[in-house]
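Shown below is the structure under consideration.
Note that this complex is displayed minus one protein chain, with the remaining chains in position.
For reference, chains read A, B and C in written order, and residue numbers begin at 1 within each chain.
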Amino acid sequence: MDDLKLSSLKNTNFKRTVVSVGEQSIGTGFTIIAGPCTVENENQTLTIARAVKKAGAHILRGGAFKPRTSPYSFQGLGQEGLEILSRARQETGLPIVTEIMDTRHIAMVSEYADMFQIGSRNMQNFTLLKEVGKTDKPVLLKRGMNSTLEEWINCAEYILSEGNPHVVLCERGIRTFESYTRNTLDLSIIPAVKEITHLPVIVDPSHATGRASLVERMCLAAVAAGSDGIMIEVHPDPKKALCDRDQLLTLSEFDGLAQKIQKMYRAMNDILAPSV
Amino acid sequence: MDDLKLSSLKNTNFKRTVVSVGEQSIGTGFTIIAGPCTVENENQTLTIARAVKKAGAHILRGGAFKPRTSPYSFQGLGQEGLEILSRARQETGLPIVTEIMDTRHIAMVSEYADMFQIGSRNMQNFTLLKEVGKTDKPVLLKRGMNSTLEEWINCAEYILSEGNPHVVLCERGIRTFESYTRNTLDLSIIPAVKEITHLPVIVDPSHATGRASLVERMCLAAVAAGSDGIMIEVHPDPKKALCDRDQLLTLSEFDGLAQKIQKMYRAMNDILAPSV
Amino acid sequence: MDDLKLSSLKNTNFKRTVVSVGEQSIGTGFTIIAGPCTVENENQTLTIARAVKKAGAHILRGGAFKPRTSPYSFQGLGQEGLEILSRARQETGLPIVTEIMDTRHIAMVSEYADMFQIGSRNMQNFTLLKEVGKTDKPVLLKRGMNSTLEEWINCAEYILSEGNPHVVLCERGIRTFESYTRNTLDLSIIPAVKEITHLPVIVDPSHATGRASLVERMCLAAVAAGSDGIMIEVHPDPKKALCDRDQLLTLSEFDGLAQKIQKMYRAMNDILAPSV
Partner (left out) sequence: MDDLKLSSLKNTNFKRTVVSVGEQSIGTGFTIIAGPCTVENENQTLTIARAVKKAGAHILRGGAFKPRTSPYSFQGLGQEGLEILSRARQETGLPIVTEIMDTRHIAMVSEYADMFQIGSRNMQNFTLLKEVGKTDKPVLLKRGMNSTLEEWINCAEYILSEGNPHVVLCERGIRTFESYTRNTLDLSIIPAVKEITHLPVIVDPSHATGRASLVERMCLAAVAAGSDGIMIEVHPDPKKALCDRDQLLTLSEFDGLAQKIQKMYRAMNDILAPSV
């Protein structure tokens, strides 16, 4: 940690940051973010938005610009996708988080979204970090697939050092040799983040596991690990989704899960309450 | 999975295995295993055994033969260590699990211990696997630091195929690039194990994280992830311990943790109970 | 490789691409690129440029914009650094390769440099890839620290698919658990790249090993592995360098190494020549 000066982060008496996203807050209570991997069309997105709102989600996620391994894969609907997300917010009141990949899109995405997402592949895109750091919009900073805790925190610092304190971290699995899961969800990093920063941190079990059958257990474990929230991918008909089919929950699965998460969060508060 | 014939394991209608260890069982309810990393002397081990028994632990762990990176590090007390563990069982009634590294020790260790532990470094010591497979003593099979799920399950199969069905798996962290933690605890492997085998599986957060400050959260997350138990290292005075100092809980920390784990297990039963 | 359509790459009868950089070519003969990690001042850069030119280097490397883990580390001289590089080219005739991190710098960097470098952290910065793909300037595309061969080739395809065919790949070590070296140099990827693409590929042993003492052997091994070139960091006084001190060769070490590399390349031609 030679050149590490986490002036704004390293402080054992720190006051925890709470980040406002529209009328919601991350860092107090437990925040549920849900939505499609990618905005496919208005009907799909509104259907999902209504369902997750009803199930108790606080924020709607959805990709308009998609970082894809191949240039020939579907790259997202772009501005049209942002407009659809915006209509979903109008109807449901859910604030919107969506990925930004290009500094030239900052003004446009700002008009539609309530929170920028910096994806795993762009975690060390320092140019992008600095530019979102010059705005006052909240930023969801995903951990790079091969990023150490130290590197991740330093990327948060790139945003903070430009003047934007509204950063939420998101663990989304790291790349390992294990192939049963898409990546390896590193839940031990949640209490580790809490030890060394004042920033909120959430968990994305959908991308981490890549398997819908593992998402429920990892959501409950995330609550137990002390996460401030989770972000889950859902779809009315996973088999027909344009991407990430294996990891998507159906709307009804999400409804059941959201209830369990809420019970779990209350149970954790009881378990950790100081006994009288 | 070319040459994989998990005849005894791959079966979607499987009945879950429950493994008896002395008068305890793993695979029904939630099992807490605790004890020193290494048996240092009688006083240390008895002090720990009494404390963990009182706090609610079900099984006592303790190393008599220690696999150490360097040949010049302390290698454990050997048979003397086994005798101390045996006295701890006599006094507390806790069954004993201890590591075995040498096929020539099987008879000796069998006399003292209730369960063999196969350590991470020996997960693919096929000779050792086959020999414990010829006994009828329960075996705790730790996942290798760089072992895939498939390789791990095949190692269990080496034991089962020799006639010993009493195998419990133990996730203890995998080796990754992250250095804040000693290894990366892979909690997503717990529901994955449940999907493809009938064997019980527990979690060792002490070795996985290498940091006492992270153990509590990882125990609670392990319960939420569906683990059948946890194994924790404790010590009356961690700073004076002969090995693994940074990851040891004090006896009083363990006492508090054991209560939280029990509350957590009850809460999970409520959360997952089918609503009427 | 579900969504992989490497139309321009997958073709077993392919003609190998040769990329012109100024008056030099990569993909025919063996290309030696050398220079400072970062442009520190005019004197340092000109001293180095003269020395590596004399020793037989073909292209000068040097960073003006530096991607640093921490926002508080030295970030490079920016445009001033580009001007210094430009003067070094004027004096020595060596073409310049320098890293670009920001799409807004493309016009500026184009004025000064002969080849763009896309660094490891930006390998999947798809916005940047597309923008350099719209120019006709050669691009040196470093492999991401945790990038598979498939992902890397797809990133090249992002550039090619925008119309710029002048891409050279650069292996620079991948992130593993080994800590003796900074990263693990993956020389087996060199013949693998040759099997599946027509693009030239070079090796950066300085960043891969992070140790000056290992650079010579890895350069010679790179020649033997079939690399089209190497890129080496040098400095007149490594202990006083502003970054990467442990991996820098002195000018005199580089001089000796350049001669060995040339002998090695000739020897390889003899060894692989079909016997009559």
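As a working rule, a residue touches a chain if its C-beta (ideal position, glycine included) is under 8 Å from a C-beta of that chain, and two chains touch if they have at least 3 such contacts.
Nothing here was measured: the structure is a model prediction, and the numbers come from that model.
Interface note for the absent chain: among C:Val223, C:Ala241 or C:Ala258, the touching residue is C:Val223. In the complete complex, the residue from B:Cys37, B:Met101, B:Leu141 or B:Ala225 that touches the missing chain is B:Met101. Seen across the whole complex, the unshown chain contacts chain A at 175-177.
Where chain B meets the omitted chain, the residues involved are 3-5, 67-73, 101-104, 121-122, 124-128, 130, 145-146, 150-151, 154, 157-158, 161, 175. Mapped onto chain C, the interface with the missing chain covers residues 146, 148-150, 174, 176-181, 184-192, 195, 205, 208-209, 211, 213-214, 217-218, 220-226, 260, 263-264, 267-268, 270-272.
Criterion: only the chains that are shown with their structure count from here on.
Both chain A and chain B derive from one sequence, and where they touch, over half of the residue numbers involved are common to the two copies.
When chain centres are taken as C-alpha averages, the shortest distance to the whole-protein C-alpha average belongs to A.
Rounded to whole angstrom, the centroid-to-centroid distance between chain B and chain C, based on C-alpha atoms, equals 48 Å. Work out the mean CA point of chain A and of chain C, and you get 35 Å between them. Along chain B, residues 176-177 each make contact with two or more other chains.
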